[in-house]
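Sharing a structure here in structure tokens format.
All protein chains but one are shown at their positions in the complex.
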Amino acid sequence: MTDFLNFLIAGLTRGSIYALIALGYTLVYGVLQLINFAHSEVFMSGAFGSLIIVQSVIGRGVHHLPWYGVTGVLLLGLTSGALIGAIVAWGLERVAYRPLRKRGAPKLAFLISAIGMSFFLSQLAGKLFNRFSDNNFPTYYNVNKHLFDIRGVHISLIQTIMIVSAVVMMLFLDTLVTHTKLGKSIRGVAEDAQTAALMGINIDKTISRTFIIGGALGGAAGFLFGSAFTVYNTMGFIPGVKAFAAAVLGGIGNIRGAMLGGLLLGVVESLVPTAPWVGGHTWIGTQWTDVVAFVVLVLVLMFRPTGILGERLGRAA
Amino acid sequence: MTSLSQSPDVTHPPTTDVVYDVRNVTLKFGGVTSLSDVSLHMNRGEILAVIGPNGAGKTSLFNSLTGVYTPQEGSILLAARVGDAQTPVLLDRKFGPFSLERRSRKTHEINHLGVARTFQNIRLFPALTALENVKVGVETRQTSGPISAMLGMPWQRREERESTERAYELLGFVGLTHRANDLAGSLAYGEQRRLEIARALGTEPGVILLDEPAAGTNPAEKRDLADLIRKINVEDNISVLLIEHDMKLVMSIAHRLVVLNFGQKIAEGSPEQIQKNPAVIAAYLGTTDDEDAAAEGGTA
Partner (left out) sequence: MSADVKTNLKRLLACLGLGVVLALMIGDQEGNQTDFGFAFKAAVFHPRILIFLGIGVLLYLAMTFRPRVAPYLTRAGVRPLAAGTASVVASYGLLNWSDSGNLTNGKLSTLAHGARDTSGISVIGRLFFGSAVPGLYWILFVLAIALAAAAIIVQKSALAWGAAGLSVLAGVWGFVAHEMVRSYLHSPDHSTGAFVALLGYATIASASVTVARTSGSEAATGAFLDRIFGWKPGFPLFVIGTAAALLGTFWASWFSPTDKNTSVFGMSDLFHGYPINGLTSAYLGWLVWVLLVASVVVAGAATWLQHKLLGWASVLVGAVALLISLLSMHNFSRIAADQKFDGAVQAWQNIGTGAWTLCAAFTVLAGAGWMVARKPVDAAADPVSPRPIGSDSLVSPGKSFAFTQAMLVVVLAGALFYPPTATGFWQTVLVTEIGTYVLLAVGLNVVVGWAGLLDLGFIAFYAIGSYTTAYLTDTLPVKPPHWLHLSPLMAIPFAIAICLVAGVALGFPTLRLRGDYLAIVTLGFGEIIRIVAINAKSITNGAQGAFGIPQPVVHLGPLHLKWGQDPLQYWYLLLVFIIVVVMLFRRLENSRLGRAWAAVREDEVAAQATGVNTVRVKLLAFAIGASTSGLAGVFFASQIGYINPDNFVLNNSILVVAYVVFGGMGSLSGAIAGAAVLTWLPEFLKAQVPAEDRQMWIGAVILLMMIFRPAGLLPAKRRAAELSGLDKVYSAETAAVPAGEGM
């Protein structure tokens, strides 16, 4: 039971990162019906950007900060990651999507231009910063500290931070999309772009802003991921693929679906390979994690071909 | 049902055996009932028109007949070609003693049973030439596979030649020979309508379902179209099921009409009977929000 709960918490942590990235995929899919393959690089850019900013503010190395210090660094990291992510996503849309849209390119051309952009960004980041896989954030929180520790079930600080910030951002996004004017126009474009345009919604602007919102979430996720693990130029690839799978799992184009899909995928990935959660014995083994994830995805899609919650950004739930 | 030989345009008496036997069909989408308890017969060799205001369920009926939608209740029996046995379109399948799954035959299966159709909003393959569009239809009746195509086997070449010849025949039939090598997407609207009919005829149907074939065409094209439909009906002995808003066209070519309103059949009979039917007049002119429907009837 303790092991189960620990794995569950680890899964939720992983899942909240997936969910944050998946939101970027799903938002863009909602308005454009396109997979934004370069979204993983937005995530990476957010990580690098926040790393640079946090490092230049507090310096490298180990810091023993009081709680408000930790909170400050956290907010700084989140905002800087979100900012850089938003800028990169905006640029991405301007460079890799809008010109193709104006030319009425076939759908696959968008995919390929996004892939080109993805190669370009990740390698440019590698060139400018470095291609090592051990760029660490300065230690601004106590890595070993367990925030809660109830009979062997422990939640570390970083896990709490990740889950809580992810949940807050998702709630924020949900409110944004359901209640604001911007959200209304996003939903309008997702529902029917041509009609939305006739209703006076500026399609270009809305798409641009959708990318910005998705990019901000992805960039913030990059910071969270980077704080917990490490930052490198191809770090976006695997979480990107998983988040894409999560978005599809929940029903691509559906915001709550992306959240649900992300969390679910994280939990499944964490729990299934480690079953039956006693001792070191497992039935499946963690080396099969990715296989489990994709098999679950295929099974879900076989029975619900449009994901758990179905498609469409407009109809959130 | 009622005999229609008094209809002025009938040049050959339709045989009486039934092509489509639709009984008590109900189709729902979520809470919306699109067809409710619709029954109708379509006799072999006749031109049957389905009319009704917008949203009356005409296209839903077509989609149910061709396997695009699966009605929840009722039965549809089909015997498209002469001498065919009646075949159910809707299949009920038992999964063990408890569950009962209902599915429709696949669209392409129904097509192979001899039902061809056109679409309200033209659905050609715009990047293929007119000829190739028709060939796609013709070739669904052929049997040569990919390997014989890759190896260029003699029988495959023969089939290829045959399909080309047949496609040219059909293009000639609808008057599009001169556009054979043009991309379907580049044809004029009326030409696209006719090409869609040619493609449908390519599948050697016993019944053809035409969904608003005259929409968006000019009076001259409408006249040609009426001739074409009669020609299909008479020369090729194909039963025609027609959705059309243009009353003049419908009245001039249909042997019999079925009127739908709000998913229900409100009348059935010869053009004369329908024109006099008070329920039909009410549906088109009378009640609530039917100004546009009336307008449509009027423009006819």
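In this document, chain identifiers A and B correspond to the written order of the chains, with residue numbering beginning at 1 in each.
Basically, a contact is a pair of C-beta atoms (placed from the backbone, for glycine too) under 8 Å apart; a residue touches a chain by one contact, two chains touch by 3 or more.
Computed from a prediction, not measured in an experiment: that's the story for all the values here.
Although one chain is not drawn, the whole complex shows that of A:64, A:107 or A:281 it is A:107 that touches it. Among B:75, B:140, B:252 or B:273, the one in contact with the hidden chain is B:140.
The chain not shown here touches chain B at positions 66, 68, 106-108, 111-112, 116-117, 119, 123-129, 131-132, 135-137, 139-142, 144-146, 149-152, 156, 159-160, 163-164, 168, 177, 180-181, 183, 185-186, 199-200, 202-203.
For chain A, the list of residues touching the undisplayed chain reads 29, 31-35, 51-52, 55, 60, 94-96, 99-113, 115-121, 123-124, 126-132, 134-135, 189, 193-194, 197-198, 203-204, 207, 241, 244-245, 248, 252, 287-288, 290-291, 293-295, 297-298, 301-302, 305-307.
As a convention for this text, only the chains that are shown with their structure count from here on.
In this assembly, the C-alpha centroid of chain A lies 49 Å from the C-alpha centroid of chain B.
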